[in-house]
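What you see is part of a larger complex, with each chain still in position.
Each chain gets a letter, A, B and C, in the order it is written, and its residues are counted from 1.
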Amino acid sequence: MSFIPAVDTTVGYTFGGRAPIARVLPGEPVRLRTLDCFAGNVRSVEDLPSRVCTMPYLNPVTGPLYVLGARPGDTLAVHLVSLTPVGGVGFSSTFPHFGALTGTRSTAMLHPPLTERVWEYTIDHRRATVRYAARGSSYHTDLPLVPMLGTIGVAPAAGEVRASIVPGDHGGNLDSPLMRAGTTLYLPVNVPGALLALGDGHARQGDGELCGVAVEVPMDVTLVVDVLTGVPTLSPRMETDAAVMSVGIARPLEDAYRMAHADLVQHVTALTGLDILDAYQLVSQAGRAHVGNVVDAEYTIVAAVGKRLLRDSQPYEGTHQRLRAVAATISTLPPAEAVV
Amino acid sequence: MSFIPAVDTTVGYTFGGRAPIARVLPGEPVRLRTLDCFAGNVRSVEDLPSRVCTMPYLNPVTGPLYVLGARPGDTLAVHLVSLTPVGGVGFSSTFPHFGALTGTRSTAMLHPPLTERVWEYTIDHRRATVRYAARGSSYHTDLPLVPMLGTIGVAPAAGEVRASIVPGDHGGNLDSPLMRAGTTLYLPVNVPGALLALGDGHARQGDGELCGVAVEVPMDVTLVVDVLTGVPTLSPRMETDAAVMSVGIARPLEDAYRMAHADLVQHVTALTGLDILDAYQLVSQAGRAHVGNVVDAEYTIVAAVGKRLLRDSQPYEGTHQRLRAVAATISTLPPAEAVV
Amino acid sequence: MSFIPAVDTTVGYTFGGRAPIARVLPGEPVRLRTLDCFAGNVRSVEDLPSRVCTMPYLNPVTGPLYVLGARPGDTLAVHLVSLTPVGGVGFSSTFPHFGALTGTRSTAMLHPPLTERVWEYTIDHRRATVRYAARGSSYHTDLPLVPMLGTIGVAPAAGEVRASIVPGDHGGNLDSPLMRAGTTLYLPVNVPGALLALGDGHARQGDGELCGVAVEVPMDVTLVVDVLTGVPTLSPRMETDAAVMSVGIARPLEDAYRMAHADLVQHVTALTGLDILDAYQLVSQAGRAHVGNVVDAEYTIVAAVGKRLLRDSQPYEGTHQRLRAVAATISTLPPAEAVV
């Protein structure tokens, strides 16, 4: 298993529109590194992103990887085996006219921007914590380290090329805290080879990514992919040992909720043989709604339902279990994911 | 401790506009019963709500209770000591032009309504489960029993009277799964005595109350109240042993998210002495967003942050702990609430 | 025809919850005066509303008027015969945390409020203009005088009482620039006598009432009402000589658009005999969408279609024409309304 570094020749700022940097085989683990969303340009609390970063060079993704055998109309399964923040610090910040509690380009206000400020987090790998330290006082507190990937996706459909900061049916900047080790992501294949790319590692993130920026870190990623030939997927789905999930990607936020849940109801119908109203009812009482981001070009909500309610039916023909088995051969398997 | 039954003279369909049915003292536990949202009119899967219920007689609330000493400008704290579904069944249903995945009065569509259908759930109190049984097949599955109150509130401000099915700054039909035993709710006092009323018990509910109807049950409720004199609260807040929370009540759903989180940031600022940007950052990484309903006249999201991150500061001067202590004298205390 | 002044005994701050101040007969013109939204407390640019006004005493409405013969389930038709601003000045202002381009209670932001500022407009009745004068410079310009009523409604359904600053199915603070002389408004009757009240005169208003405050004036109003017995109306509709209209009242703004247009499609179906898809198509190509407010508790959009496209069918059995005929006997009829 070779290792793909994050260097000029392996990172980019779009999904689609770029030539593959490597070929990967279904079932064969891949190790790679991703840069943080600032492309490494924020190195201290003095480095204001609007000064040290250059638009549109934000949110670099490593890739794209050409998945052998993936053809338009297939589904690409990506299992995250492990996510390890690189180094001992992460950064967060406010950013002018970006975030949920400030006027933005589209939620346009006449207020001047909030003050731009950077926070540095110390990562304690052994204790699995990140330390928040206030800027305006000596207050500090430790939060659990919960590594996740903000951005992972494939080349979009219809010949589109999307900036890596945008989420969509192709995945992209979903910014869901559930995109962590132990999760399998299902994406549509729109072009030969799918052209998978990923980045934007977070040491952790609150629900909704309130201020628009998580605890941003470079990340070492191990993943393994599979291709479901002739099985279409319209928009991202996720799976853990405990749950099947559908991702809604839309504005306003209730449309993200609707899209996620309508897809989940359809999925439950297919998995259980329930009619559509019975599945609607089951998800109404058993469904969990996980807020991803409320700050990006599209908001995300992940709708989840526990698999034990689905009588152990095997979504995508047991792909998740198969990829977990591969993962087990190369890593201490992360603890069974209990999130529903 | 006497018991207030749910009968014609003790239930109503509005917050405000009704005379109190009883007086309660801060610190003295109250026991009462609430009807289900159908006012008991749905008794089998043959009883379609649109036929057996009469608008606007939906969502009856028991009360109002006159809280001695509560005056406009104060805060009313309501601690839920225990919630026990009455009897062995609960009902849910679809309802024409109501729910998140159907056209409604405001998200108006040209589609004919979805089919109206009723589901009956069997409650197993000993195993703490409710049994879902499909209508179109023999499929069934057991879900955890997690009793909660959909509706709890006080008389609104500005002389308004609101239907009990509507959520607002006065509380009302918040439909949050976190409104369960062990939770303290803080509400503004708008009129002398606050005029607390509650109802709409759910044996459980998925996030967002997807189809618009939870597992609806009559409920026996034990609660204890307190009054924070001269302490204003603008919109509902909640507290458990583990977390402080703010409720956002708005459409679109991102505004519910914004309102909840802006209030939580302000609350964290007051509790910690952090400046506003530092509190914004802390909540951005540590905050949880719990989707309440995405179906009512206003949507709800509850923003939460763990209290141990706030250095054991005491929101509302330790009111929650004091009410928990009262609760401990009269009930087997529910297990410490772990939800963050 | 007597005259109802705007004094303490004739104005209030709610729809519902108040005893009628007068009885009116269908077909008999009524003259009354309304206060401005500040209740007359803003008298110069030095009078900041947040200082001189007292919440919730904003947006007074004159009434309620008991309409003889109106019973629940009927429709109340209100024809505005004439609207005349009282006196020679109007006021507008910004208001902390209110307006479309500022953080508000629900679109909550962390920004400090925009500066509160008052503008005084000089009304030239003869030239039919209002003069805008900048506060920060000597810039001034004349805008057409187009008097309208921001607020007009009846007692709500379901025993509710709503603040006069809130729009809803009962009418209320719709803030539509089309509510002017020559317009007939149709409202549901929810209680005996309907209990009509009105106020919030504007000398003019931009689409959406951008900053939340129009050119606010006291207004002399002449109106005439009619009752359509046994004809239900679910939410406000409007009619002019040129157009039939439906009012959508909702958040987010697309739901106001949807609600208005779905009702208009249904209305066109009833008036023309077209099937629902044919009516949908006709409105798709011929419909006009007039933005009312994007600042109040609910936003409003008025959907309109020209009556000549409807083959001179008579909405509400010719009520508008009948009321126009009454109006002609008591006033110089306003020029035929050309708005579509």
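Operating definition for what follows: a residue touches a chain if its C-beta (ideal position, glycine included) is under 8 Å from a C-beta of that chain, and two chains touch if they have at least 3 such contacts.
The structure presented is a predicted model; accordingly, all values stated were derived computationally and were not measured.
Number of identical chains making up the complete complex in this structure, 3 of which are shown: 4.
Definition applied: only the chains that are shown with their structure count from here on.
Residue numbering at the chain B/chain C interface overlaps substantially, since over half of the positions present are found in both copies. The distance from the centre of chain A to the centre of chain C, each centre being the mean of the chain's C-alpha atoms, comes to 47 Å.
Once the centre of each chain is set as its mean CA position, chain A and chain B turn out to be 32 Å apart. Rounded to whole angstrom units, the spacing between the C-alpha centres of chain B and chain C is 35.
Shared interface positions of chain B, defined as residues touching 2 or more other chains, are 251-252, 258, 261-262, 265, 277, 280. Put simply, chain A touches chain C in their complex at residues 101-103, 107-112, 114, 252. Residue ranges on chain A touching chain B, taken from their complex, read 92, 94, 100-101, 114-115, 117, 119, 121, 130, 132, 134-137, 139, 141, 143, 204-215, 251-254, 257-258, 261-262, 265, 272-275, 277-278, 280-289, 291, 294, 299, 301, 309, 311.
The part of chain C that touches chain B in the complex is made up of residues 13-14, 16-17, 55-56, 105-110, 157-163, 248-252, 255-256, 258-259, 261-263, 265, 276-277, 280.
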